[in-house]
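The complex appears here without one of its protein chains, the remainder shown in place.
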Amino acid sequence: MSKHNRLWHRSLTATVAALLAVGCASGGGSNGGGSTGPLVIGASVSLTGDFSDSGKAVQHGYQLWANMVNASGGILGRQIRLDIVDDASSPTQVVTNYQNLINKDHVDLTFGPFSTLLTIPASQVAKRYGYAFLAPAGGGPAVFQPNLHNFFFVQPAPTVQSGDVLVKYLLSLPADQRPTTAAYAELDDPFSAPLAEEIRQKLEAAGVRTVYKQVYPSETMDLSPIMGAIAALHPDLIVGGTQNEDSYNQVKSLVQLKYSPKFLFQSNGANSPLEFPDQVGAANTEGIMAPADWYPGSKATGSAAFTAAYIKAYGGTAQSVDDSSAEAYAVGQVLSEVANKTHKIDNDTIISTLHSGTWPTLLGNLSWSANGAPNGEFNLVQWQGGKLLPVYPPSIAQAKPEAPKPNWGG
Amino acid sequence: MHALVQGIILGVLTAGVYALMASGQSLIFGVMRVVNMAQGAMVILGAYLSYQLFASLGIDPFLALPITTAVMFGVGVGVQLLFLRPLRDDDRSQLSVLATFAVALLIEGVMTVIWNTTDRSIDTGYANASWTVFGYEITLVRLWAFLLSLVALGLLYLILNRTRFGRAVRASVQNPESARLLGVEADRVAALGYGLGTATAAAAGAVYGMLYPFNPGSHYDLISRLLSIVLLGGLGSIGGAVVGALVISVSSAVVAAAVSPIWSQMTFFVVLLLVLVIRPRGLFGTTVRGGL
Partner (left out) sequence: MSARRALGPARAIVFFGVLTALPSFDLAHWAMNMLVFTLMFAVMSSAWNLLGGFAGYPSLGHVAFFGIGAYTEVLWFAHHPITSGYEPFWLLPLIGIGVGLVGLPIAALAMRTRADVFAIVTITLLFVVQTLAFNLRGLTGGAQGASIAAAPFPAATYERPFYYVLTVLLAFAMGLTWLGMRSKVGLSLAAVRADEDKAAGIGVRVQAVKLLAFCVSVGLTGMVGAVWAYYEGFIYPQFAVDPLITVAIVLMTFLGGRATLWGPVIGAFILELAQQYLAYSLGGSKFYLIAYALVFLVVIVLLPRGIVPSIADRLRQRRRRRVVDAR
């Protein structure tokens, strides 16, 4: 045991030296201070790991906004420089990353990561150092619990309430066209099941009878038993509290079971413009509903410019734009507007300014409660003729809602 | 009652697929005394190969099997030669668990680079077709998957029982010492055995890809199930793997139907723990101490 002391001493010395060097270096190099230099914005997104696809979409959104701002002279004359790092979808790494961004790289501002699971630890770090924290994603209920004053969730409503628009739509129908029975299949994750539960409670209060409800864990590969049980009960409405894979699986199972309900709503997955038709077959998408904040062809502030820039940068069509990119872009829009209004761009100003007023973005007009929860509402989109179209509320609708949903295969 | 029977049908059909994956896993253990943590990743790799051949060349996953099987066999032999053969003998069992886990991560990384993390599925024309038999839904693709698994298991059985190589493998499974005395080249058998075990992942992956969406991270879910199955059946026993797959698939499908899907995963593990408490070597195992 005690024969390798020399190496040990050497490695200890080296470690200490390295640590001290690192510690001292951090004291010196700062790049944020001046008000004429670039405005450095730090964000940790998941470029690897479970959330990486959406993480990349978020990065695209941030980048598009920065490019457009820089092309038009920057914010208050300062060019935007993004400092984007990868958290590998890990809660430990996300804490390290925001620590490093704030205390090592001394970024001027921070934007949020992708998932609720990462947003909470990250927003706590930002709060500790007085940074405003604008998050384009991750609006599960727990995010608002700590009542952080510096936190703003940049979407129209907390994720759990994004299904409320379905309830409004259904209750707007004449009594004889409304569903009388409903079944709920809910994924056990921070948003999907609570979202579906919120719909269930509101519909039950309005007299829609619940004939079936089941929560399933995310590893469930086989949803056919659940969908089989639902099909046997013939409900008018099926609400899927879904993410991605399970959304496709639910639809596939229903197709195999040859059961098509009058209304089919899925909280996620069905609003993915490219992947969904690819996975379930384009002909089977007709009539399926989902919530959306941004949608192709939206007339909201800056949407057209965003869409054009997105297509120019990443190709495709308006239909292939990822809504996570739009949400990330909205974070930038909010920041630009704060600067325009106050002629200042610092964390205190952002925090105090955003707590009042409404802020037009490509997701619609946003406003926030004290805990960072947005006060608005989502839109209802529906697959019609192979396209996702907004159908409710009528103020933004581009088509009439199609009800009942036609049989599988169009 | 209807749901319960439907659950059992589903469980049996699914068991075929798991039996196929687990038989490869069990074979590798038998030949090499290696707990192969990479088998799940191999299955997903097999799924991606089928997916790619189908998506870009339009080759049906069933018809592509000779190609994918050959490729997976090559991958298996390569992994064995590069990463497993150099391991020190006195510590092989512990080190190989880690080495094969690292191989799994490596494969996951490669798959992420090539195919991204988007969910894929192999969507053949018949993927959504189904029959109603006495009021029970049986999907065509599941039935195909089940039959294919039976055929692949049959082939594996023939290889092990009717060929020279198979006899060498079985000899070294039963008694490595005397096998060596009888002139079996342990190194060659180990490499080919690992290759053969990996090759079963081609068929298993094709089937898996038709049944479920998958991404590079899907192997984590798979590996714990596979390990439970082979442990339940008894390490090194292919027949045991089939029985283990059946017990576990049916019991979890029944729990999902009768109780709730959230407890169905747990069934796997409870069944396994019960068996191990009563019989630490598994149902059909020949050895208590895996990595002697």
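Labels for the chains are A and B, by order of writing; each one numbers its residues from 1.
In the analysis below, contacts are C-beta pairs under 8 Å (C-beta built on N, C-alpha and C of every residue); 3 or more make two chains touch, one makes a residue touch a chain.
This one's a predicted model, so the numbers in the text were calculated from it and none came from an experiment.
Peer 1: With the full complex in mind, choose from A:D108, A:D164, A:D189 or A:E286 the residue touching the hidden chain.
Peer 2: A:D189
Peer 1: Consider the whole complex, including the chain that is not shown, and state which of B:S121, B:N215 or B:S228 touches that chain.
Peer 2: If we include the chain that is not displayed, B:S228 is the one touching it.
Peer 1: Which of B:F62, B:Y136 or B:F269 sits in contact with the chain that's absent?
Peer 2: B:F269
Peer 1: May I ask you to list the residues on chain B that touch the chain which is not drawn?
Peer 2: Residues in contact with the chain left out: 35, 83, 86-88, 91, 93-95, 97-99, 101-103, 105-106, 108-110, 112-113, 220, 224, 227-228, 231, 235, 262-263, 265-266, 268-270, 272-273, 276-277, 280, 288-292.
Peer 1: Which residues does chain A use to touch the chain missing from this display?
Peer 2: 1-9, 11-12, 15-16, 19-20, 22-23, 26-27, 47-48, 84-88, 90-93, 95-97, 99-100, 102-104, 117, 120-121, 124, 127-129, 140-142, 145-146, 188-190, 193-194, 217
The rule is simple: only the chains that are shown with their structure count from here on.
Peer 1: Measuring from the mean C-alpha position of chain A to the mean C-alpha position of chain B, what distance in angstrom results?
Peer 2: 36
Peer 1: Going by the contact rule set out above, which residues of chain B touch chain A in the complex?
Peer 2: Residue list for chain B touching chain A: 2-3, 6-7, 10, 14, 112, 116-119, 121, 123, 127-130, 137, 139, 211-213, 217, 221, 253, 256-257, 260-262, 264-265.
Peer 1: Under the touch definition given earlier, write down the residues of chain A that touch chain B in their complex.
Peer 2: 48-50, 52-53, 188, 214-217, 219-222, 224-226, 228-229, 232, 244-245, 248-249, 252, 255-258, 275, 278-279, 281
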